[in-house]
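Every protein chain but one is kept in place in this view of the complex.
Which chain is which? They are A, B and C, in the order written, and residues in each are numbered from 1.
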Amino acid sequence: MIKVLLFGAAADRAGTREIELPVEEGVTLAKIWALLAELHPDLAPMRDTLAFAVNGEYARKDAGVSPGDEVAVLPPVSGG
Amino acid sequence: MIKVLLFGAAADRAGTREIELPVEEGVTLAKIWALLAELHPDLAPMRDTLAFAVNGEYARKDAGVSPGDEVAVLPPVSGG
Amino acid sequence: MFTIVEEPLDVGALIQDAQRRDCGAIATFVGTTRIDVSEGAAVEYLEYEAYRPMADRKLAEIGAEIERRWNVRHVSIAHRLGRVDPGEASVAIVVAAPRRGPAFEASRYAIERIKEVVPIWKREVWSDGYVWVGSQVGTRDQASGFT
Partner (left out) sequence: MFTIVEEPLDVGALIQDAQRRDCGAIATFVGTTRIDVSEGAAVEYLEYEAYRPMADRKLAEIGAEIERRWNVRHVSIAHRLGRVDPGEASVAIVVAAPRRGPAFEASRYAIERIKEVVPIWKREVWSDGYVWVGSQVGTRDQASGFT
């Protein structure tokens, strides 16, 4: 299992802030995103604006994820 | 008479912060400077670094001064 | 030096902590809640959330970048979470340096980087709904992103 955290507008669109997904070793962020968009279709239109983090660091969509990792779905940041 | 105020290093060099000078209507700052440098020769080497004010506003050396005016001798400012 | 807090920021204390005998300049930037008015509605407050501890670590990384790039002796950044009312401070950046040029440049750099890389989000809560800033997602009619 991996834990997926959603923030800001992405949490709003998904209607949840945390999702557990059963994944196999080495699955990519791109694949995780496809699963998320299937589970929560309202997320799909945000695709091009989102960034992702794995275990608290920005990661590219082709990065691999392992069971136990924490994935975060990050809309455009707006701090400050 | 005019009142001449000296500040910072100029007051130090002259050994005084205020000098009264008897002057006639229309005398220039250049002339006042010449009088000051004669009265207080230690001021003379500062000439090229000094600015002058008449009644609280910067003035050029060819500006005229009238009895009752306040002239200030201003070394390079160093506030901040 | 790099903090994310729920309480109002004490900018005066942050500046006092930055005073050093080897520095001649302290440049401070404070971001405050600016109230926009449009189409008969107004922003009532902002609400911030963060992905922690990633956000804390990103603030510290910005501090480290600054210390590599400029001759500065003190950098502190404080960011607020939760509800921030109009005119209140949401972020404070304080940089002390021997000379003012680097202090100014570094404080400017810090706010630009915060807005690029620190995982913090705000939503504007209006009298008629809310909008996530940057995503334009929310419950206002004007929040038309991704419809």
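By our rule, contacts are C-beta pairs under 8 Å (C-beta built on N, C-alpha and C of every residue); 3 or more make two chains touch, one makes a residue touch a chain.
Note that the structure is predicted; figures quoted are calculated from it, not measured.
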item	value
Omitted chain - touching chains that are shown	B, C
Residue ranges of subunit C at the interface with the undisplayed chain	10-13, 15-16, 19-35, 86-89, 96, 98, 100, 103-104, 107-108, 111
Positions on subunit B contacted by the hidden chain, ascending	5, 7-10, 12-13, 45-46, 49, 53, 56-58, 72, 74-80
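Just so it is clear, only the chains that are shown with their structure count from here on.
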item	value
Intercentroid distance (Cα basis), subunit B paired with subunit A, Å	73
Intercentroid distance (Cα basis), subunit C paired with subunit A, Å	25
Intercentroid distance (Cα basis), subunit C paired with subunit B, Å	50
Where subunit A touches two or more other chains, by residue	none
